[in-house]
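What follows is a set of notes on a single structure, which appears directly below.
The complex appears here minus one protein chain, its other protein chains still in place.
Here the chain labels run A, B and C in written order, and each chain numbers its own residues starting at 1.
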Amino acid sequence: MAGKKTRKPQWRGIFPPMVTPLLDRDRLDAPGLERLVEHILAGGVQGLFILGSTGEAPSLSYRLRHQLIERVCGQVAGRVPVLVGVTDTAFVESVNLAVKAEQAGAAAAVLASPYYFPAGQPELLEYIGHLVPELPLPVFLYNMPSYTKLFFEPDTVRQAAELPNLVGLKDSSGNMSYFHRLQACLADRPDFALLVGPEELLVESVLSGGHGGVCGGANLCPRLYVDAWAAARAGRLPRARELHDRIMAISGSVYTVGRHSSSYLKGLKCALSLLGICSDFMAEPFHHFRAPEREQVRAALARLGLLK
Amino acid sequence: MAGKKTRKPQWRGIFPPMVTPLLDRDRLDAPGLERLVEHILAGGVQGLFILGSTGEAPSLSYRLRHQLIERVCGQVAGRVPVLVGVTDTAFVESVNLAVKAEQAGAAAAVLASPYYFPAGQPELLEYIGHLVPELPLPVFLYNMPSYTKLFFEPDTVRQAAELPNLVGLKDSSGNMSYFHRLQACLADRPDFALLVGPEELLVESVLSGGHGGVCGGANLCPRLYVDAWAAARAGRLPRARELHDRIMAISGSVYTVGRHSSSYLKGLKCALSLLGICSDFMAEPFHHFRAPEREQVRAALARLGLLK
Amino acid sequence: MAGKKTRKPQWRGIFPPMVTPLLDRDRLDAPGLERLVEHILAGGVQGLFILGSTGEAPSLSYRLRHQLIERVCGQVAGRVPVLVGVTDTAFVESVNLAVKAEQAGAAAAVLASPYYFPAGQPELLEYIGHLVPELPLPVFLYNMPSYTKLFFEPDTVRQAAELPNLVGLKDSSGNMSYFHRLQACLADRPDFALLVGPEELLVESVLSGGHGGVCGGANLCPRLYVDAWAAARAGRLPRARELHDRIMAISGSVYTVGRHSSSYLKGLKCALSLLGICSDFMAEPFHHFRAPEREQVRAALARLGLLK
Partner (left out) sequence: MAGKKTRKPQWRGIFPPMVTPLLDRDRLDAPGLERLVEHILAGGVQGLFILGSTGEAPSLSYRLRHQLIERVCGQVAGRVPVLVGVTDTAFVESVNLAVKAEQAGAAAAVLASPYYFPAGQPELLEYIGHLVPELPLPVFLYNMPSYTKLFFEPDTVRQAAELPNLVGLKDSSGNMSYFHRLQACLADRPDFALLVGPEELLVESVLSGGHGGVCGGANLCPRLYVDAWAAARAGRLPRARELHDRIMAISGSVYTVGRHSSSYLKGLKCALSLLGICSDFMAEPFHHFRAPEREQVRAALARLGLLK
């Protein structure tokens, strides 16, 4: 296939999944958003991913999602590519979001499987085959089985990767055996970007040939993740390990307050608020940490040397 | 509480979860819809529930959902109450749907938990406490853990039931022990309607004091389910068992072609199409049965005496 | 098949899954055991099932299991049939247990699927086909998916039911739709006994034609469950409902102290100890309730009028 030969590897590096700063459930924290975007970009990241799970996209009204797309694309103004989550249970709404993103200047769309009805793999492949060509942007698949109840199986990805505008996959399964199977399946497609979601797996995935990470912690300390990616990519093992340990220290303290699976998201927003970057308001069904949890996060940030 | 005393038991009977007849992913099968509504109402049902799981609501665009609400409410014109699914991952979109439903003349809204992020029970209760008062209609909770990853625990329901416009719960968990725990929890609230989802459990739930069913098969044979409900309610055991066996015969043949969890929905739409009622087109991520499965459904309908 | 015609329906009624009274992890509470057996038999039960999940069988040494089989069969001395759990991950150990049970005078063996490796249905059917003929007793299958990770699918049961010494199935899935599918599958086999595990489902399963129950609460109040079974079997609906409510009152209080799935077992043993019947010691990995939980169980028993 001629097309394949001309595809150049790109989409390497750190693409932080930006949290969505909110004042209430349907109102952006506009100054916080502005500060957050600049804070992240100052860390040298290779792109910015909005409206993912970390961005609470499914909990936001379409009106607010459109507003966020416009503001962020406008502010970034081409300094780095902006990726926009367009996952939806309704085909047409995914198209609508992608059209909006393209008009606003986004560089790519990110698509998880529909997450209400669990489809079989042949149906999932057909869904991708119908939807991706309708999206006016390069597209990343987004493997997020804990929320969608569905894996993109390696064979499905292999076949989907033939679509001209499918450029990569972000894997948030946390299952590195699966990630390695994807790598083996796509060994002849260096242009197809394989990014990892959980930041705890960033270093090892890049050491094994992965292309980068969509690391939530890069909202907080973007430079750390960029450095870890670069060290792993260059095979500088002692440095990569040192930065990995630092990532684990954040993960093991900021994201583990309380006992719910939402601790990661609440801890991250709480930390950003403690650093004075943006509000920690969360859209339903979540609520932000109350005082006792906030104190735990504050103490963790202090121990990590992240509080000025 | 004075309010409680004046609440009268209602919402008893069969409220079919209507399939959504489609010509393609974003276009209603308008004549099929009209025929389907009349077919169901002719069966003597006590209400009509649109935009539930059987109605493929999460797979439909908001534009089409609004159109469906208008058309169905217009056609039913008060002959029976229309219940409208308003479940959404975004709070504001649920409110929007309920406002639309109220304006169109719907009688109630039906609300499952948000289904992307799994909330804890305290968060779920808070979510209900914030959202239900904003909905301009009586509200049913909709327990659907296989799709939402979340149970409405009995304590949560007990507390939520204090909200003035929360009038009942539809349980599609398939777990009758849970249903009985709900009944025990709400023994002093005969006005709070407990409806069961899976039609295989209709008779036993009504025999145990449940108030009715949201039975998918009532798209096909509405009278059968109304009769089964009435027999069970009256304690006419031999008749109730006979009708239960008939329901099991449908369930065990029409809904079990193929091996996916979507067999129920595909079989039901296929059967409606074979009976000449409406199109069997399905919204992504599903597709309708191809010829071999269609023949199996045809044979099942013939054995059941449902093909003219 | 000639054999089928001569099989007479039997195995109707209540077969309590007896708890195993222990003094420590490898020592029977012999006087407690003796009292418990008499207490249960005095309730008019149709049989006694030892070494099931409620009997903590997998947690007991083989030596102690053998001892229990001997003692109980000896004490019961043919007054009712004794059923013995022979489930094991190792084929040969299941045979050994069944041989021991047969020698001691047991009337039937009860067999769940192997519970470490999850087999597919064809392998499960083959396993049954190999093992059941080697067991020198009539055999019940025992569907317990929450512990074994595996369902006996209706087709598998239908085929297995051809084995001459397979006489029934105990379903502890809690899924009444599944139970009804089994009933439909085996409609021409009234000799094949379908018993239900969870006592919350006893009345409805018998109303729908089920043959009885393996109710844990019958360790505590055997007569209640026998009466509920008889009322449901006779179609005496008001009486059956009243007894069902009583069962739910026990289930909703005695089995729900604490938040673990082991609450049922701990609550039951604790209640038996509070009634002076036997020790509440539990084999690892569980431990008996400490004082605060014990007080909650005591209060529940008092409210239920079960404490003298």
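Points to keep in mind about this one:
Simple rule for what comes next: a contact is a pair of C-beta atoms (placed from the backbone, for glycine too) under 8 Å apart; a residue touches a chain by one contact, two chains touch by 3 or more.
Quantities reported herein were computed from a predicted structural model and do not represent experimental measurements.
Contacts of the undisplayed chain with visible chains (whole complex): A, C.
If you put the hidden chain back, the residue from A:L23, A:L163, A:M176 or A:L275 that touches it is A:M176. From the options A:H244, A:K269 or A:R294, the residue with contact to the unseen chain in the full assembly is A:H244. Only one of C:K149, C:R189, C:R223 or C:R298 touches the absent chain when the whole complex is considered: C:K149. In the full complex, the hidden chain is touched by chain A at residues 174-177, 180-181, 183-184, 198, 200-201, 203-204, 207-209, 235, 237-238, 241, 244-245, 248-249, 251-252. Looking at chain C, the residues touching the absent chain are 25-26, 53, 56, 58-64, 89-93, 96, 113-120, 123-124, 126-127, 130-131, 147, 149, 260-262, 283-287.
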